[in-house]
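These notes concern the structure reproduced below.
Excluded from the complex is one protein chain; the other protein chains are retained at their positions.
After this line comes subunit A, so read on.
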Amino acid sequence: MTIAPKNSGIQTAASNQLNPFQAARELAQQLGHEHLGFVLFFCSAEYRLEELATALDGAFDKVPMSGCTTAGEITPQGYDRGSVVAIGFDRRVFAIETALINDLEHFDLSRAQPLVDSLLERCRQQAVAPVNEHSFVLTLLDGLSSREEQVLATLDAALGRIPSFGGSAGDDNHLAHTHVYANGQFHTRAAVVVMINTRLPFEVFSTHHLEPLAHKLVVTNADRERRRVLELNGLPAAEVYAALVNCHVDALSPSIFAQHPLAVYIGGQHYIRSIQRVNEDASLTFYCAVETGIVLTAMRPAPLLLDLEVMLQRVQQRLGATPTIIGCDCFLRRMALESLQQLDQASSLLRHARVVGFNTYGEQHHGMHVNQTFTGVAFGALPTSGG
């Protein structure tokens, strides 16, 4: 399915088969080879996950795997749904080690540091590339756990200067069950840490297409445990937001949230705080941490396609003509594209830039849990001497 150059060390594949066993078999046929060292996959939450776990385990026979459920997939052909996309890594080019964090509540530095050290040591033993400067971390988190910020901040402290990025697992906008996959099964309220050490040049990036407006909203009452904003500017949050975007409270929907995001302004940068849903009590649930007293800035989308194109071009300039990219794309971006009927154009851009990945319930970049971004890693080609 893919036309990756022989020495890229990465192969990508996708399957639309709804039957988990057929899907797993199709992926294995495309990715299987003697040097396959690791498989990363993103699957629709529609799959019967237990069966899929069994099927993948059987199809890839002992090859370590990690993955998560999605709010939409990015296959080698572009945006898709109800499918599973997978990336195979060649062990001659990649040393990949994973760890599962089961207890997100108690993940502190005293647990994070040994976890990171052990991952680094295991990568080092495979002697694929020097660990320093040649490693990064991919994190996959349960997108409904509400623990992303603390886990990421802790992990980032332990990682030091090792770059990290990732995405929160989705479930096709049902907001019910998101899963991460490690050690042969799917898990909830868990995170997977994937240490990737490679001879390939790579770059971790993050971009968004939003610009600030003049409107400011002060969170006057918030339920931090449930990520809920009860009041903005002293009034019920949903009412204030509805008035801001000029629509009725009952008409608020994810596509409105996608087109009218809010952001916090810290250290000279805007960080999107995406709204997940409107609750009965006119409060707003967010995809990320909120707090009483934070100031939200109304944002306006700039042309998403242009931003995406510029970003992809920049990455290509730095890494060479045809990098492979693993992308964590906020599902609200996808909704925005859908409502603007630009999904096909975006798919074309992603296909040409050789992007695979998934639509997230939040992205992670350098220990920050962010929303409405396109965040990922781009791999260059091996230096020609290596081929």
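FYI, a residue touches a chain if its C-beta (ideal position, glycine included) is under 8 Å from a C-beta of that chain, and two chains touch if they have at least 3 such contacts; residues count from 1.
Convention: contacts and distances are computed from a predicted model.
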Notebook entry, point to check: What name does the UniProt record list for the absent chain among "Fe-S-cluster-containing dehydrogenase component", "NADH-quinone oxidoreductase subunit K", "ABC transporter substrate-binding protein" or "histidine kinase"?
Noted result: "histidine kinase"
Checklist line | Option from A:Arg224, A:Arg300, A:Arg318 or A:His352 whose C-beta touches the chain left out | finding: A:Arg224
Note to self: Of the residues A:Ala112, A:Leu152 or A:Val355, I need the one that contacts the missing chain.
What the structure shows: A:Leu152
Next item on the list: Specify the residue from the set A:Thr54, A:Gln77, A:Thr207 or A:Thr292 that touches the hidden chain.
Entry: A:Thr292
Item checked: Among A:Leu36, A:Leu175 or A:Leu235, residue touching the chain not depicted -> A:Leu235
Note to self: Please output the residues of subunit A touching the missing chain, sorted low to high.
What the structure shows: 132, 146-150, 152-153, 156-157, 160-161, 214-221, 224, 227, 231, 233-235, 240, 243-244, 266-267, 269, 271, 288-295, 366-369
